[in-house]
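Missing here is one protein chain; the remaining ones are kept as they sit in the complex.
Think of it as A, B, C and D in the order they're written, each chain with its own count starting at 1.
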Amino acid sequence: MLVAILSLGAIGAVFGIILGFAGKKFAVAVDPRVEALLQIMPGANCGACGLPGCAAFAEAIVAGSVKPSDCAPGGATLYEQIAAIMGTEVSAYEERKVAQLLCQGGYGRTRMLYRYEGIKDCRAALANFKGPKACDFGCVMQGSCFKVCPFGAIEMGADGLPVIDYYRCTACNKCVVECPQQILKLIGVSHLVTVRCLNTEKGKDAKANCSVACIKCKICEKNCPEDAVHVVAAGEGSVAVIDVEKCTNCGICAAKCPTKSIDMISPLSEEVVLEIGTTPDAGCQACGVCKTE
Amino acid sequence: MQEYVIIIISAVLVNNIVLSQFLGICPFLGVSKKLSASLGMSGAVSFVLIIASFITWVLQTYLLTPLNITYLQTIAFILVIASLVQFVEIVIKKFSPPMYKALGIFLPLITTNCAVLGVAIINIQNEYSLGKVMVHSLSHAAGFTIALLLMSGIRERLEDADIPESMRGTPIALIVAALMSISFLGFSGLT
Amino acid sequence: MNLKNEFTKGIVRENPLFRLLLGMCPALAVTTSVNNGLGMGVAVTGVLLASNIVVSSMRKIIPPGVRIPAFIVIIATFVTITDMLMHAFTPALYTSLGIFIPLIVVNCIILGRAESFASRNTLLPSVIDALGMGIGFTLALVVVSAVREVLGAGTFFGLQLLPENIPALIMILPPGGFIALGCLLGLMNKFQKKTA
Amino acid sequence: MKRATFKGGIHLDGHKELTSNLPTVVAPVPDRVYIPLSQHIGAPCVPLVVAGDEVKKGQKIGMAKAFVSAPIHASVSGKVIGIEVMEHPGGSFVPCIIIENDHQETWAETVQPAADPAALTPEELCAILLEAGIVGQGGATFPTHVKYAPVEGKKIDTVILNGVECEPYLTADHRLMLERAERIVAGLGYMLRSISCTQGVIAIEENKMDAVAVMKKAVAGQPNLRVVVLKDKYPQGSEKQLIYACTGKELPVGELPLSVGVIVNNVGTAAAFADAVELGIPLIERYVTVSGPGICHPANYLVRIGTLFSELIKASGGCCGEVEKIIAGGPMMGNTVFSDELPVVKGTSGIVLLHKEPHRAQKEYPCVRCAKCIDACPAFLEPTSLARLAKRSAWEEAEKSDVMSCIECSSCVYACPAQIPLIQYIRRAKQAILAAKAR
Partner (left out) sequence: MIPQKDLIVVTSAPHLHSPDNVPTAMRDVLIALTPALLAALYFFRLPALLVILVCVISAYAAEIVCLKIMKRESPTRESSAIITGLLLAFCLPPSLPLWMAVLGTLFAIVVAKHLFGGLGQNIFNPALIGRAFLLASFPVAMTNWTNPLDGLTTASPLGIMKEAGGEVLPPLGEIFLGSVSGSIGETSALALLLGGAYLLYRRQIDWRIPGTFLGTVFLLTAVIGGIKGEGLWYPVYHLCAGGLLLGAFFMATDWVTSPVTKLGRILFGIGCGLLVVLIRTKGGYPEGVAYSILLMNVVTPLLDRYTKARVFGRVKSHA
């Protein structure tokens, strides 16, 4: 009995001393805050912050080079947690945004120039005469956005256009960056009225190619009680644009638009909107896949 | 000499530590997604395995057996291994940052790697001499390395495979291990 | 804290083997018969319970710096005790489990629970957690070993179920362990997907 | 005799018999020509004329200030009626100068033969190349004068004229060599002189032995020029592969032929150079093969730049059968276009109309790792691995696997039994890597 206690104690002591000594002697400083931050990050490594993954973001937070709110999928809860670790105040209120598609020209609505055969990639399709659609501003319908979405929030609809599940969208920005036509945009969920066309061609040309194009008729402009929508110069032509500051979501322009290129939707139901700024349930499911590697 | 050859062949091929003894399954499944990572892991495991085998043998032969306290084997061995891992980690971190970068994240995982403790215990059970202990642990390290490298090679290829959703990740890795294990059955009876 | 929830999570939702993928080595190695699987499960549960109790009650005394070594010593102690008990009372099981009894020490479930649960919670939840996890693990082992024993030896708890020449020997050979666990995990995933 | 060639590549059914024995026909000069402002690699031209201007044949109507660019010329005399964006055989939309032909064929005053071609200095020769708007006639349309601009410290020892024409169906170069051999040799002479190079090589594949005979006769008596007969294999006409086949030199990755002392030009380019020097005529017409199973009477034409495809197809008796694809250029590297209302440009070596391939299934099969693409790749890449990387957007890994060394010859896709559009994936990866570099 005594032997056991003594020898085990001795072994323990010897190794304890060695380790204690080594720990002192060879110490390398690591900021514990980085570790702590990494624990609470969504771990999607989506890159929406512009940094290569959550670990880099945590380091950047400690270094002070990014704001907590730069992490779009995180949401308010995360910002609070970060603030708690870093000992700072929670940054300003940010509205939840979702990615929306600014094109309605699916099959049957937009004239096609040819039948595209080849890989499902928008840029590859664009290499041939700016895509199979006669309109050069719209969705190419090859699903590059669908492929990059890390949250499974995008699916390709029957009309060839991507359909975004706004509840799943975390505004990580990946599809927005990926889209070669730049027709995906992060829009705050409280903005209900949107011009869903970026075609800057003359009204006649636009109409010839697509039944849901902005034809620069200015009806929206004339009918807007708040002076919030204007056909403004863009590219080599012009297109209708809504000033979100002035827009009151009355929906008159959407109702009057002859081609229905302006539409009004509420991307999220009311109770979800009430919790604006929270991480959507369907986003990071903390499956840990991203952390294992 | 013959004995040593048999130990080597048996440890590396016939009774491969992972594929037929089921030791070190966690890193085998967990760290085999990328070849580079598995190189690091097998390096770290081999390193600790060999040193730990040596120290535990010395401990057993000169302390536990003479004092007649062999029932403390498990505690003593795990203490040795845990301290060793931590010690190695501290030392590498200090003296070879690149090596720490490569091996560092794997080192803490090794404490709870049954391969190390398992081999140490098998060494004692088989009543090997020091020479055989070293050969034995070296061959098991080699067996582990080979299994891990082959596994990661396969899994890198599987990255592009269209595996059914529910089989992705660990399930398919286990199936690969199963089929590897079936292939290694070919070595059974090898003398 | 909902104790019932703490208990059931280990059995289904966070089953250590099927969901958390912990304790793979014994799950593959000793599951050649239901007997072995059950014995292993019980042994692990015992150690888990004891170590959770000790860790939970000592959690305020142990300094965080030496947490892991301290846990390991605690666990190793209980493993050694289990080892001796099994040697004394279940010699047959002791022989067939062999090296995997001392290896309970490095079973990630025990250290994992000590680290992530017992060291942060009071005694009662830790006990419940240990029981839940232990039973979950035992059940998982029984399932895996049942599959292997029935298919590989044609028996269940030693009872002959299938005629002599039917069983596929491979299931109780090493590959069988991988196959059984891999397929069960796959099925689990599929099941999980549907219910989710 | 074992003919020289390169490693890798594929054997194709050339289908050249459709047109190889048909003497070139002068295509009817259309009532309107459409001359795109960009017919070359490099900066597009700025138009020098506006709607309503009278232009003469050979008059310069557009040019750019950039070094890598080539001017464009009116191919008929007449009146400019406008500049409109049109479909371009290269797969884009480009503004075109539209000229109403007055059928007077009045030459511009600038079209003057050199007084004494033998006395021209290298600089003057280079200036003629630029002024005549000569670009690579093989299809790449790289401005030729850029190749001949002297580079400090680099010495060219060989000029290779590419008469390989490894694309199926095309016979324009073949006919050119048969019909205008002496022009080609003369052009080669000017090329050599403009960079004071001694050796000229004319490379021809063994499936054109009649052209070999004619060219051999044309170079007889000039010991510094020789005709090299190469094995019949695709993509022999690719610059890197041709240099290897002719000289055994392997062009290092990312380097120009210049670095191994070689310039490669198409035979048509040489002929155009000779015309520009000796007659003063800029590049306003070229040889075009109109062929393929979708054409009733395949033929070789001498065509004014700016003639619509539809005119040539009409001249060939129109389409026959169910045409699935219209290809500008050869079927291995040419672009599909979506209508026939687009003009012949300087790089249009052929128009090929294809039916649906009977052995092509609707969908691609999974890759079965047969490695036929790897065997076919003349750049020794692993197309299937690259495509896999591209499929999951692993651009960095793809770059490490040398995806940028791909010459886009499409041999891999031809060989692939699983019908995977490997080259599209590879191109996508290259595009992404270039975009990342630009950023």
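Operating definition for what follows: contacts are C-beta pairs under 8 Å (C-beta built on N, C-alpha and C of every residue); 3 or more make two chains touch, one makes a residue touch a chain.
These numbers were taken from a predicted model, which means no experiment stands behind them.
In the intact complex, which of the depicted chains does the undisplayed chain touch?
Looking at the complete complex, the unshown chain comes into contact with A, B, C, D.
Have a look at A:S190, A:S211 or A:S266 and name the one touching the chain we're not showing.
Final answer for the missing-chain contact: A:S211.
Using the touch definition up top, pick the residue from D:I41, D:V68, D:I374 or D:I433 that touches the left-out chain.
Selected residue, touching the omitted chain: D:I374.
Please pick, from A:A83, A:M112 or A:C250, the residue that touches the omitted chain in the full complex.
A:M112
Considering the complete complex, identify which of D:A64, D:I295, D:V345 or D:I423 is in touch with the unshown chain.
From the options D:A64, D:I295, D:V345 or D:I423, the contact with the absent chain belongs to D:I423.
Can you list, in ascending order, the chain D residues touching the missing chain?
7-8, 10, 12, 168, 240, 250-255, 323-327, 331-339, 352, 354, 357, 359-361, 363, 365-372, 374, 378-382, 384-385, 401-402, 405, 408, 410, 413-419, 421, 423-424, 427
Determine and list the chain B residues touching the chain excluded from the picture.
So the residues of chain B touching the missing chain come out as 35, 149-150, 153-154, 156-158, 160-164, 167, 172, 175-176, 178-180, 182-191.
Residue by residue, what part of chain A touches the chain that was omitted?
Counting over the whole complex, chain A touches the hidden chain at residues 107-118, 124, 127-129, 132, 210-211.
Following the convention adopted for this analysis, only the chains that are shown with their structure count from here on.
Is the number of contacting C-beta pairs greater for A-B or for A-D?
A-B
Which residues of chain A are in contact with two or more other chains?
Residues 12, 16 of chain A touch two or more partner chains.
Which residue numbers or ranges of chain D touch two or more of the other chains?
If we look for residues of chain D contacting two or more partner chains, we find none.
Which residues of chain D touch chain B in their complex?
Chain D reaches chain B through residues 366, 388, 391-392.
What does chain B use to touch chain C in their complex?
Counting only chain B, the residues touching chain C are 19-26, 29, 71-75, 78-79, 82-83, 86, 111-114, 116-118, 121-122, 125, 164-167, 170-175, 177-179, 181-182, 185.
Which part of chain D faces chain A closely enough to touch in the complex?
Listed in rising order, the residues are 87, 91-93, 335-338, 393, 421, 424-425, 427-428, 431-432.
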